[in-house]
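Here it is, the structure, as structure tokens.
Only one protein chain is missing; all other protein chains are in place.
When the chains are written out, they are named A and B in that same order, and each has its own residue count from 1.
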Amino acid sequence: MSDRLLEIRDLKVTFGGLDALSGLNFHVDEGEIVSVIGPNGAGKTTFFNLISGLVAPTEGEILFEGDSIVGLDPSIVTSLGIARTFQNVRLFPNMTILENVMVAQHCRTSQQVFGALLQTKAFKKEEAEIRQRAEEVLGFFGHRLVGYRMDQPAFVLSYANRRRLEIARAMATQPRLLLLDEPVAGMNPMETAELTELIGRLRTEWGFTIVMIEHDMKVVGKVSDRVVVLDHGVPIAQGSYEEVSTNPDVVEAYLGRPVEANK
Amino acid sequence: MNARAMTLPRSAVDQDWRHVLRWGLICGLALVGLCLVGMPVELDRRALIERHLSLGYLFVLLVPVAMGWVSSTLVALEGVENRRQGLYDLVTGFLVGLMGGGVLSLLMVALDAWNLRDPLVNWSPQLFRFLTYENGMGFGAAAWLATGAVLGLAGAALHVVPAVVRRTTGFVVFGLFFLSVLEAAISDLSEGFGLESLTDWLYAKKGGLTVTSTIVFGLVIAAASLATRGRIKAATDRYRDMEGVERQKASTILFVVIAVLCVVLPMFLGKIMNELLANVGIFLLLALGLNIVVGLAGLLDLGYVAFFAVGGYATAVLTSPNSPWFAPELHFGVSLVFVVLAAALTGLLIGAPVIRMRGDYLAIVTLGFGEIIRLLFMSDWLGPYFGGAQGITNIPGVDLGFATVKGTDPRSVFYLVLVFCALAIYTSWRLQASRLGRAWMAIREDEQVAEAMGINTVNAKLMAFVVGAVLASFSGAVLAAKVGSIFPTSFMILVSIIILVVVIVGGMGNIAGVLVGSFVLIGVLGGPKQPGLLQEFQNYKLLIYGVLLVFMMLKRPEGLVPSARRSRELHQDEFLQDAWLKGDKLDDEDAADDGASVVPAAAPVGDEGGEEE
Partner (left out) sequence: MSTHALTTKSAKRLAAVDRFLTFIRVFLVALIVVGLLAFIWQQVDADNPFARWRNPDARGLTGDQFKGLLISGLSQGSMYGLIALGYSMVYGVLGFINFAHGEVFMVGAMTGFIASEKFAANGMWEQNFILCLLLIVLLAVFFSTFTAVLMERIAYRPLRNSPRLIPLITSIGVSFFIQNFVLGLFGPASKSYPRLPEWLSKQRSILTFEIAGTRLLVLVVAAVSMAGLWYVVERTKTGKAMRAVAEDKEIASLMGIDVNRTIVTTFAVGGAMAGIGGILWGLMFRSVTHMTGFLPGVKAFTAAVVGGIGNLGGAMAGGISLGSAESIAPMVILEPLGVPGVSQLKDAVAFTVLVLVLLFKPSGLFGERLSAEDRA
């Protein structure tokens, strides 16, 4: 039990009388990569919103490293070590790429007004560290986000690069748990393959534990230790990719009930 | 109209008549509006070129030029080869100007025939005399038709003539305009240097440039404009492209020059000019503070005047012996500590309830707070503490040991304000490039994501309120020391709005922009109560502020001196195209990547989790 990084018990959330999630039990161990899959409307993004504190659950517990994080502000959740990306890529479009990543280190740094005004040693040191760390994180994605690009506004980036920058931004918050919401959506096969490999390296090189929502089964199969299938806000299956992909309930959720099953 | 026709110069007679008619009417109505508001008659008192041109006539004459220019502007269509501008556009401008003149002539006839003075206060014989050049109606009508047409034509011709001519004309006209507008400042300055003879030659006795000096200076400016063609741009480009040590060196030199000018120049200026500079400084300080709140953190605070009031009243209570309730008679410097505390506290008090509201509600609620604070200072309830409508008088100047800063010596006030402005500029500059500044920008871009990225948005926004409040309170303190008394009527909502106009016209989020904005608006037009260089504008400056605000929002929302970031934000499409062209050449491997980047920036807020539908 000691290595449970995130544990969720009987989580339920209701929007206007509709259960978006009900009775969800879930856990992630330190160092795991878990994929959450499920058809559209299964409540996957709501699940992420709940963990990151954007939405408060109606019932249930979310424990991060054994402590409840229910009802905490998103910024506090992030500072505790949970970072996320967004399904529909939400960067700070008019800030430069470098600034996007620098600003994400807000909760790991502490300088206030007076440091900036007096240009104290501590301030300068911290700024240098922020910058160095930002470049380090951006460098993880090869040459795409560094060099002359660093000073360009984020909105000039291509779609794939925006996704990469968003992951970089999440990495810069120095999380222990990384929540990736459809990281390869909209990428071409080559880019997908590359990012899949990078997700693996996020664990091995950076030591992140990862929970990922993904529709691309190739990616899911390649990197996940465990797959959780949600349907209508309820987990219908859990296990390794092989187990899950042959589970009849899962097939049913995705493809509908086979005709002969009605007999 | 098909694409083929666009490539050819259009026939001069084949006009788009509806277009001409529309702009002609707009031109005419603008002229009539201008006349009925009373601007020409009132501004006629200010001569620009001896007896030949007054500010009043200039304003009227500008309208057909502007309309001629606008009506013949070519709407560039992407992907279609533009037609050449030529005779067609000249005819458009000519007709538009002619119609304007015609409408004005009709106004003249109406002025003569009916008396509508009762509701329309400017329906006056003076206006009639102004319009007829005191020469009878026939002459007036003929003159307006002719000048309207010629000026409309001139406006349109600006599109057709080569760029050099356009540039030179612009320089000459603006140069002469500033030379005559700055009459007071220049005579003042040249007196300071002992150059009265120059002034005598330059300006006529009754005001305005003399004819000879107009011609001479016109030629000088034209020559200068031709000589410097391209050089200024090259120099600024060179500065912009500098890097590292070289850039630092250039910046230092620039900074030292400006600093020395700021310190030395006032010594040669007279009282009136120094008074003007001191006023500009006070509003600049406010504008710099508001720039942090609105420009950096994106919080539209319409009640910013509240902090100005708190600064003023705190100083008054702490330093004046006439403070009705508590009069410790502290020294200005000591009181400043408490002023800062009071302002910061007010910032928190006003900030806390509004911080989670959406942007436009925040604007109105802060406006409400601004009014509440003024009403409270004015009320009988707090009258025993703050003097009610009588205010607090007899506020001493700032005793520095070797000198005293007080209103009767505006130069000293200017120096005091300069110190605070320097502080404010330094603060904005340093904060922009700090952890807090980045957090503000992130909040302005997307608050929810900023929060999800670990930024405590509540604290960051409150900080913006507090920093802005402290800067405004400095301004209030200087005002109190300068004027020597404080009344609730100095803190109308109007002040907030004028500062907002200054920030927006100058360029939101940009220190240089705010500087330019304050000098141009407060210096030339004047503050809410303070006259500017053009004192004749006193009655019309608010009208002009309104027009400017609308115009800037429609045509140039990034302001006169835009910050790079702000203009990016407002012109994303164009920037994207540039970046695409650049990226193609710079980076082969990613070319395909970049090709895909001509997609509008991130999707709007709020459709996160679209899959839940």
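As a working rule, contacts are C-beta pairs under 8 Å (C-beta built on N, C-alpha and C of every residue); 3 or more make two chains touch, one makes a residue touch a chain.
On a predicted model such as this, the values are computed, not experimentally measured, just so you know.
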Residue of B:355, B:395 or B:524 in touch with the missing chain, whole complex considered: B:355
Given A:73, A:194, A:225 or A:252, the one touching the chain that is not displayed: A:73
Sole residue of B:272, B:376, B:400 or B:423 that reaches the chain not shown, by the stated touch rule: B:376
Interface residues of chain B (partner: the chain not displayed): 33, 36-39, 118-122, 298, 300, 302, 348, 352-353, 355, 357-361, 363-365, 367-369, 371-372, 375-376, 378-381, 383, 448, 456, 458-459, 462, 497, 500-501, 504, 539-540, 542-543, 545-550, 553-554, 557, 570, 604-610, 612-613
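The definition used in the following text is that only the chains that are shown with their structure count from here on.
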Between chain A and chain B, centroid-to-centroid distance (C-alpha), Å: 46
Footprint of chain A on chain B - complex, ascending: 426-427, 430-431, 433-439, 441-442, 445-446, 448-457, 463, 467, 565, 568-569, 572, 575-576, 579-580, 583, 586, 590, 593-597, 599, 601-603, 605, 607-613
Residues on chain A engaged by chain B in the complex (per definition of touch): 20, 40-41, 43-46, 49, 52-54, 73-76, 78-79, 83-84, 86-95, 99, 102-104, 106-109, 111-113, 115-117, 119, 123, 126-127, 130, 144, 148, 152-162, 169-170, 173
